[in-house]
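Pasting in a structure now, in structure tokens, and then I'll have a few things to ask.
Removed from the display is one protein chain of the complex; every other protein chain stays in position.
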Amino acid sequence: MDKVLKIGIIGCGAIGKDHCRRIIETVPGATVVAVSDYVAAAADETAAKYGIKSYGNDCDGMIKDPEVEAVVITSIDPTHHDYVMKTLAEEKWCFCEKPLSQNAKDCEEIIRREQEIGKRLVQVGFMRHYDRGYAEMKRIIASGELGKPLIIKACHRNVSQGPGFKTENGVTNVAIHELDICRWLLDDEYEDVQCVKVRQSSNSDKGYDNPQVMLMRTKKGCFIDVEVQVADGYGYDIQCEVVCENGTVKLPDPYAVVCRSRPAGWDSVKPAESMPIMTDWKERFIEAYDIEFCKWVESVHAGKLTGPSSWDGYVACVAGDALNASRGTSQFLKVETMEKPEMYK
Amino acid sequence: MDKVLKIGIIGCGAIGKDHCRRIIETVPGATVVAVSDYVAAAADETAAKYGIKSYGNDCDGMIKDPEVEAVVITSIDPTHHDYVMKTLAEEKWCFCEKPLSQNAKDCEEIIRREQEIGKRLVQVGFMRHYDRGYAEMKRIIASGELGKPLIIKACHRNVSQGPGFKTENGVTNVAIHELDICRWLLDDEYEDVQCVKVRQSSNSDKGYDNPQVMLMRTKKGCFIDVEVQVADGYGYDIQCEVVCENGTVKLPDPYAVVCRSRPAGWDSVKPAESMPIMTDWKERFIEAYDIEFCKWVESVHAGKLTGPSSWDGYVACVAGDALNASRGTSQFLKVETMEKPEMYK
Amino acid sequence: MDKVLKIGIIGCGAIGKDHCRRIIETVPGATVVAVSDYVAAAADETAAKYGIKSYGNDCDGMIKDPEVEAVVITSIDPTHHDYVMKTLAEEKWCFCEKPLSQNAKDCEEIIRREQEIGKRLVQVGFMRHYDRGYAEMKRIIASGELGKPLIIKACHRNVSQGPGFKTENGVTNVAIHELDICRWLLDDEYEDVQCVKVRQSSNSDKGYDNPQVMLMRTKKGCFIDVEVQVADGYGYDIQCEVVCENGTVKLPDPYAVVCRSRPAGWDSVKPAESMPIMTDWKERFIEAYDIEFCKWVESVHAGKLTGPSSWDGYVACVAGDALNASRGTSQFLKVETMEKPEMYK
Partner (left out) sequence: MDKVLKIGIIGCGAIGKDHCRRIIETVPGATVVAVSDYVAAAADETAAKYGIKSYGNDCDGMIKDPEVEAVVITSIDPTHHDYVMKTLAEEKWCFCEKPLSQNAKDCEEIIRREQEIGKRLVQVGFMRHYDRGYAEMKRIIASGELGKPLIIKACHRNVSQGPGFKTENGVTNVAIHELDICRWLLDDEYEDVQCVKVRQSSNSDKGYDNPQVMLMRTKKGCFIDVEVQVADGYGYDIQCEVVCENGTVKLPDPYAVVCRSRPAGWDSVKPAESMPIMTDWKERFIEAYDIEFCKWVESVHAGKLTGPSSWDGYVACVAGDALNASRGTSQFLKVETMEKPEMYK
């Protein structure tokens, strides 16, 4: 491949380091030329490992470096909007991990900026679009072989959260993936939403709601029920079923060896056929991350982005705000967005 | 078995005839001594087949026949309440198919009458309590091994409805089984409910809503989502998953042979591993019906009913009314019942 | 049902008592009028429980009792042949648990006797013919929708054996069910067989081979591989897959609730989706036993047996002998039977 996209990464935490390795070692047509981080030493360490340039904590300087053609933003959530805007100021390609911003107003600013430039430059890191299971579900739904989609039943269960996690984050940091993927599977937009408080797990006495149920209705009338567990469940378990007029289609569980046995502990444990469940979210979508970056680099080389857009980041944000606002009301609240710009259609 | 319970059946339609055969041929300790039906000829025909007495359309006479010790009511829904009350007037055992009555007030009358008699005499035909799958789910939930139950996700899909079916019947005749079984699985009562209109199937243009989604919340805060399809789907498909604090438990699909093949039509159809889905609801719970009657007769011989009670029939009725009232409101409505009499605790 | 078949049971051990209860309580058109057992007290106890006649250890007397119309033989294996012959001497119906006899010569004698009488009077207790899974497999194979059957892969795993169990019993008492069911599924007869010694389980140091593999080839060229485990495995697990020209068909696992969880022991055990496996063989085919007796009684009332015949009992015996003879030879041995009498075709 002749052209190599030169990338700078902002944020050298776990995911930033992993994306750095991914781009350098496995993504064809792209490499990382510079890294930066709020903590200068983190950038220095990553840079040293791959023999590339460290900007230390001078993230703004790195964005302006003429050698940097594209910026990957994996810094902490509250900084995303600012770095996206600065990258757009340079009219460079920008790959931003979700969420695009902390609120709808900030997303709108990004959308307006892309309108002024007249070209999509931002892709949001909704990697599930690149998961083979979701992609096949979308293909089947779009083919019409099962008739129109009517209902989605999803769940997002995981095992633990970092310090500072709040009830609202169950929507904006966890269910945000479902907020995005349901629109994408249905090719539809949200009409109204309702976040329902349900019986709480006694395992999870940390000051935030767990579990929560999020109900969404779309413009075309589809009904969506998303169960969200953020802590102390049995594993990392992502389920999604779309009920259509003539049948249903279901996300498969990850590829896993099946055992039939009676495990050690012989006397108390009953024999079973069993299939392991993951506990770590990073494994579950590892292949999707790989494909996501390969496709992003391909589309950058082709000069036209095809992955999740600023609009997608914006809608997830608006729907999330409405869900959080509906909590405790026992009612559906409207999801009101600006007109969708031509560029994102 | 020494004692044989002598039963009279009201209603000789499809299910009445099947129960008659079941009791005579397969239920130990019980037999049918007389039948009656609104259409006298139907009763005569069934009676002739088994060499038993026909009361023609004199159902009231049959109830009073001193030889009849117990009455099984399988007549059309609007007649249930009246026949139950007449059976209770004789202080005889009464097995009534669901629904117990057409409204909450009528159920309350039955409950009051049982209170006066001072003994449970009525069992309602909620046969899912006797399905091996639901029974095992209840055992697991009650054992506490998965922690407290938090959420139920269920669906009830079937293929067609008779003439005169209305939107409201999707609740009172179809989802009524879920209204009953969810309370039973959770050992809990409903707090409020909401019936949600969702995107409609274009296959199903018959003047009633299809599908519908029913949301229920319990006193203990459990959240229940029941999808109901009443027509033109792919088959008869009953699903139920209970999400607990430490895991989930799921109703199995019926026992079915698995094929791996490419069916006739070879060129257009892709090869698949496949497991058949039923289209006829009668097959699905056939074994539960058998067990239900055996257990009912056993409990009658023991002098103390243990199956679904008048209270269970009443609560299903009250919840169904609230669901129907909530349609179109986008809100949860309270489910308000009388105090639960000691007898049913 | 007007006619009631009056049955005498020889053998009041676990299975004899269970069949007694089954016939009295659940099989329509039949009842037990007398019982006998090598241990007189066992017969007396069972008789007392149901208020029927005990012949004590006078089994021969019971067979001759004019009131006894049919004899069910559930005594120990070596006595089967003698009781069948004595029942045939009375020209009464005879239901004999497997095996029909201890060797081929004895089976031939039974077959010759039935020929003389000119009518099938004996049914062998191969209850798997009445299992819904096997029955559906047979229906699919016979329909031809998957093309001709070519290969069967089966396994029979169980947990423990009584005292005195020998390597040969792995064929004649355990795999005998597969010897029967494979012929039935394929509608074919055995050509040659080979019993292969394989790596032995170190859990199972009791003096008999475990596991063993039995290979059979049929007249039509089908190949059959049956794995037999008789002790110390994880559970009672019966598997069967028939490979046909255009696809395969597989016996389903028993109906079982599916859990997704991390069980107690939390830290060391990985979360899994799991489905329980049985440990007790009696549960697995309980429904088949019920159906088997109902069908047997029906066919007796109709005057013509349709279930597994003396011929079926004979062929299983001949094939079993050849398998045992082949052990250690690394060769296929011929299975040579007499001509199949018209009566069994």
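Letters A, B and C mark the chains as written, and numbering starts fresh at 1 in each.
Just so it is clear, a residue touches a chain if its C-beta (ideal position, glycine included) is under 8 Å from a C-beta of that chain, and two chains touch if they have at least 3 such contacts.
From a predicted model like this one, the values you see are computed outputs, not experimental measurements.
Q: From the listed residues B:Q123, B:S261, B:S309 or B:N324, report the one that touches the chain absent from this view.
A: The one listed residue touching the chain not shown is B:S261.
Q: From the listed residues A:I15, A:V39 or A:I140, report the one that touches the chain absent from this view.
A: Selected residue, touching the omitted chain: A:I140.
Q: Under the stated touch rule, tell me which residues of subunit B contact the chain that is not displayed.
A: Here the touching residues of subunit B are 234-235, 237, 253, 260-263, 265, 269-279.
Q: By the contact definition given up top, give the residues of subunit A that touch the hidden chain.
A: Subunit A touches the chain not shown through residues 1-2, 24-26, 28-29, 51, 132-133, 136-137, 140, 145-146, 244, 246-252, 254-264, 271, 275, 287.
Q: Pick out the residues on subunit C that sit against the missing chain.
A: That gives, for subunit C, the contact residues 147-151, 153, 155, 192, 196-203, 211, 213, 215, 217-218, 220-223, 225, 227, 229, 232-234, 243, 245-247, 330-332.
The definition used in the following text is that only the chains that are shown with their structure count from here on.
Q: Would you mind working out whether subunit B and subunit C touch using mostly the same residue numbers, over half shared, or mostly different ones?
A: Mostly the same residues.
Q: Can you tell me the C-alpha superposition angle of subunit A onto subunit C, nearest 5°?
A: About 180 degrees, rounded to the nearest 5.
Q: Distance between subunit A and subunit B based on Cα centroids, please, to the nearest Å.
A: Averaging C-alpha atoms per chain gives centres 43 Å apart.
Q: Nearest whole angstrom, what separates the Cα centre of subunit A from the Cα centre of subunit C?
A: The mean C-alpha positions of subunit A and subunit C differ by 57 Å.
Q: What is the distance, in whole Å, between the centres of subunit B and subunit C, each centre taken as the mean of its C-alpha atoms?
A: 37
Q: Return the residues of subunit B touching two or more other chains; collapse runs of consecutive numbers into ranges.
A: 246-247
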